[in-house]
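All protein chains but one are shown at their positions in the complex.
Every chain is named by a letter (A, B and C) in the order it is written, and numbering of its residues begins at 1.
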Amino acid sequence: MGIVLGANQYGKAESRVVRIYRDTERHEIRDLNVSTAIRGDFAAAHITGDQAHVLPTDTQKNTAFAFAKEHGIRSPEEYAVALGGRLLEATPAATGVLVRVEEYPWDRVAVGQYEHDHTFVRRGGEVRTVEVDVTADGLRIVSGLTDLVVLKSTGSEFKGFLRDEYTTLPDADDRILATSLTARWRSAHDRPDRVADVAWDEEHHTVRALLLEAFAGTYSHALQETLFAMGRLVLERMPMVEEISFAAPNKHHFLVDLASFGLDNPGEVFVAADRPYGLIEATVTRDPEK
Amino acid sequence: MGIVLGANQYGKAESRVVRIYRDTERHEIRDLNVSTAIRGDFAAAHITGDQAHVLPTDTQKNTAFAFAKEHGIRSPEEYAVALGGRLLEATPAATGVLVRVEEYPWDRVAVGQYEHDHTFVRRGGEVRTVEVDVTADGLRIVSGLTDLVVLKSTGSEFKGFLRDEYTTLPDADDRILATSLTARWRSAHDRPDRVADVAWDEEHHTVRALLLEAFAGTYSHALQETLFAMGRLVLERMPMVEEISFAAPNKHHFLVDLASFGLDNPGEVFVAADRPYGLIEATVTRDPEK
Amino acid sequence: MGIVLGANQYGKAESRVVRIYRDTERHEIRDLNVSTAIRGDFAAAHITGDQAHVLPTDTQKNTAFAFAKEHGIRSPEEYAVALGGRLLEATPAATGVLVRVEEYPWDRVAVGQYEHDHTFVRRGGEVRTVEVDVTADGLRIVSGLTDLVVLKSTGSEFKGFLRDEYTTLPDADDRILATSLTARWRSAHDRPDRVADVAWDEEHHTVRALLLEAFAGTYSHALQETLFAMGRLVLERMPMVEEISFAAPNKHHFLVDLASFGLDNPGEVFVAADRPYGLIEATVTRDPEK
Partner (left out) sequence: MGIVLGANQYGKAESRVVRIYRDTERHEIRDLNVSTAIRGDFAAAHITGDQAHVLPTDTQKNTAFAFAKEHGIRSPEEYAVALGGRLLEATPAATGVLVRVEEYPWDRVAVGQYEHDHTFVRRGGEVRTVEVDVTADGLRIVSGLTDLVVLKSTGSEFKGFLRDEYTTLPDADDRILATSLTARWRSAHDRPDRVADVAWDEEHHTVRALLLEAFAGTYSHALQETLFAMGRLVLERMPMVEEISFAAPNKHHFLVDLASFGLDNPGEVFVAADRPYGLIEATVTRDPEK
C-alpha cells in the first residue's frame, strides 16, 4: 500500500493591504487583510522538492499589493475576484485559488459639524469578510461579517428543553441573550463578467441591517430560533443571497445571586462569563421544491 | 542583613459586571470590567500565613457585584469611588484601595428610524478606563480611554532628525500617521462629597472629541508634536483636567515599492506593519509658575 | 421557492476540565479544554422555537465534568469517545456528536534530583488535540497536536520556483526554516469496543517524535517537501495511522541587511516577521492501489 499526497494548498496569509484614494482632497481608505491559497497539481513540490510549478507565496503577496493599485479596491469582493483570477492565470498547475479578505472599517473623524477629509477613526466592532473561490469553471463568492456583538436585555427565554440525569439548568423566562455573530452569505452574483456591476458595499450594508432588525424584533425561545429568523429575513428580502450560515457563541450572562447580601436582583446585575460558551451553528438556505 | 516584605497589594482582577437598568421600557446597559487591589499592613499574611486581616479577593468580587445594585453605576468614576471607599472601610489593615474599571460601550440597534428599547450592539473601538485610588487622605481619579485607533492619510511628515552611523531612514515629506491611543487624564474633581455631582459621561465625551479634533487639525512634524497638541487642547478647554498622559504606538504604514511592477505609488498603497512599532509616551501638565 | 434549515449543530465549547488523580501520594493531572457539538433533527428548535428535543448545552457541560469522574480520563481519546457516546445516547434526535479536546501538558517540578509528588509546571509549547465523531455507524478518531514551533537554522533552500512579472524573491541557498506546526492524524483504532485497549498516550508520543525526527533529518527544498517527508515517516512507521494532515505557517525569518553599517551577515542575524506568512496545508494518505 503506497503513501501518497492528498489534498493540499499553499499561499500567503494575512497581507495587510491599505489603499488610500487621494484623487480629491477628500481621501478614502480601504484597509484589508488578504490571504490567498492556490491548489492544483503540486505533487512534485511535495515529493521531489521541485519548485518549478510553484508561484512563490512572496509573489502572491506582491500581487495582492500591486492589484490594490492596478485594479483598485472598489469593494473587497471585486478586488478578491480580480486577484484570484490573476493568480489562477499566472500558475498553470493551479486548478483553483481561494482568496479571503477581512476589511476593517474606518469612519471619518468629525470636527464640529464637519467630517474631516483625511483623518479617520477605526470603527471597531465587526469585521467584514469575503471569501472568493476561483476556478476555470466559475466563481463562488461568500460575503460575510464576524465579531458583530449584539445583546438583548429582555425578550429571551429558554425552557421546555430535554432533560436527563445530568441536567441542572432551570427554565429561564427572561434572560439576557448575547452573541458575537459570524455570518457568511453566498451570492448569486457569480458571473465573472458581472461582478463589477454589483453594489457590494450597499448589499453588505443591507444584509447587516436586516440581521440586526431580525435580532431585535424576534422574541427568542432559543438562539437557534433567532438565527433562523435572521437568515429567513435576509433570504426573503435579498434575492441575490443564495444561502446564509451562522456561527454564534451564546455569550452567557448569568444573573448574580445577591440574596445573601439582602438584595433583590430582578434581571439587573449579571456576570458576563468567558468560558465555556454555547456555540450554535446553522445554515438557512433555499429549497427550490418548496 | 534581614529579609523583609516590601510593597505589596492584593485584589480581584477582571470581574465582568453587567448592569441593566430596566425601570422603564427603554433599558440602559453598563458593561464593566472591574479590578480592585488593597494595600496596607498585610505582613502577617505573607510571613506567618495568618489571614485574619485579609478581606478575601472573593469578597472584593462580591462587593463589586453587590454595589452594581446597591449603589448603581451612574458612571464608572462614581461607581469606582463608592466601591473603593467600601473596601477601605471594610478592611481595617488597609491604607489604600485601587479600583480600575474598563467600560465597553454599546449602542442601541436602529430598526428603521427608531432605536430599539432593549437591543444593543457593542460599539467596538476604544474602551473607556477609570482608575481611582482611595485613601484616608483623599481620592485620586484618573479617567481615560485606550485603543482609540486613528489615522491621517496626509498632513504628516518626519524629517530633520538626528542621524548617526546606524541611521538609514530617509526624510518623509508626506506619510501616514496612525496610532492606537491610550490617554489618561487626572481629574480635579477629587472631593469625595462632590463626585456624585460631576457629569462624568459628558466630560469623557468632551475630552474624546477634543483629542480627535486636535489629532485631525494639527499638521504633524512628529507624533510627539501631535500628542502635545492634543494634550494642550484638552488642558486649555477643560479646567477640571489637571494633567493628561499618552502612550501612543506609532503604527507604521510603509509605502510599498511598486516600481518593479512598472507601477507608480504616490501615497496610495501601504503595508500596515505589526512589529516593531514606535512607542511615544508623554505627559502634558499644568505649571502654576508659568 | 421555500426557505429551509440547512446543516446545523449546537453544543458547549471550551469547558475547562481539570482532573486530579490522587489515589496515591503521587498525584497525576489531566488538564483539558472540552467542546461538544450535537447534530441531527433539530428543525423544531430553529423554526418554531420548540426545545423539547434539545439537550441543553449546559447539560453537555455537566456531562463533560461528570464523565471526568465517572469514566475518568485515561487518555483524551478514550474520554472523548465515552463522552460523545453518552451525548448521542441521551439525545434521541441526534444523529452525530462531535467532541473536540485540547490537552495542556504539565511536567512535575524537579526539586534537586527528585520529581515532586503534587507540584507541576505547565510545559508550554504544543497542545495535544483530539477530535472524535460518534454516530450510530461508528467512530472517527483524529488525534493531533498544534503550536509545535520548530526551526532549522540551516539545511533549507528555496529556489527554481515559477516566476512571473510580480516575482521579486531571489533564490535562497541557505535560509532559516521555521513553522508552528498543526498536525492531525486519523486513527485506524475506530472500533468502539477496542478504544480502551489502545495506548493513546504512547502513540501520541511516538508520532510527535517521528515528526521531529523527519523535520530535523530532511534537507528542505521547500516546506511542502518537509511536510510530506514528515507525513511519510509517520505512515511508514505507524500502521494504525490512516492519514495525516498538516497546516504549517512558514514563519519567515528574514536576513537583516547590515552592509550599511559595515557589517557582514552570513546567516547570523535575522528579523522574525509576524505577518504575512506563508501557509502550507497538505494531507499525506495511503493509496491501497499503490
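Note that in this section contacts are C-beta pairs under 8 Å (C-beta built on N, C-alpha and C of every residue); 3 or more make two chains touch, one makes a residue touch a chain.
These numbers come from a predicted model, not from an experiment.
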(request) Please pick, from B:Glu25, B:Asp164 or B:Asp197, the residue that touches the omitted chain in the full complex. (result) B:Asp164
(message) Of the residues B:Val99, B:Val195, B:Val271 or B:Val284, I need the one that contacts the missing chain.
(response) B:Val284
(request) Tell me where the left-out chain touches subunit A, residue by residue. (result) 165-166, 168, 260-261, 274-275
(request) Mind listing the subunit C residues that contact the chain we can't see here? (result) 15-22, 27, 29, 31, 62, 65-66, 68-70, 106, 109-112, 116, 118-126, 147-155, 176, 209, 212-213, 215-217, 253, 256, 258, 261, 263-274
(request) Since one chain isn't shown, list which residues of subunit B touch it in the complete complex. (result) 1-16, 35, 37, 42, 45-59, 61-63, 66, 90-91, 158-164, 166-169, 220-222, 224-225, 227-228, 231-232, 235-236, 243, 245, 249-250, 275-290
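By definition in this document, only the chains that are shown with their structure count from here on.
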(request) From the Cα centroids, identify the chain that ends up most central relative to all protein Cα atoms. (result) A
(message) Just the number, please: Cα centre separation of subunit A and subunit B in whole Å.
(response) 30
(message) Using Cα averages as centroids, what's the distance between subunit A and subunit C in whole Å?
(response) 24
(message) Counting only residues that touch at least two other chains, what does the list for subunit A look like?
(response) 15-16, 62, 66
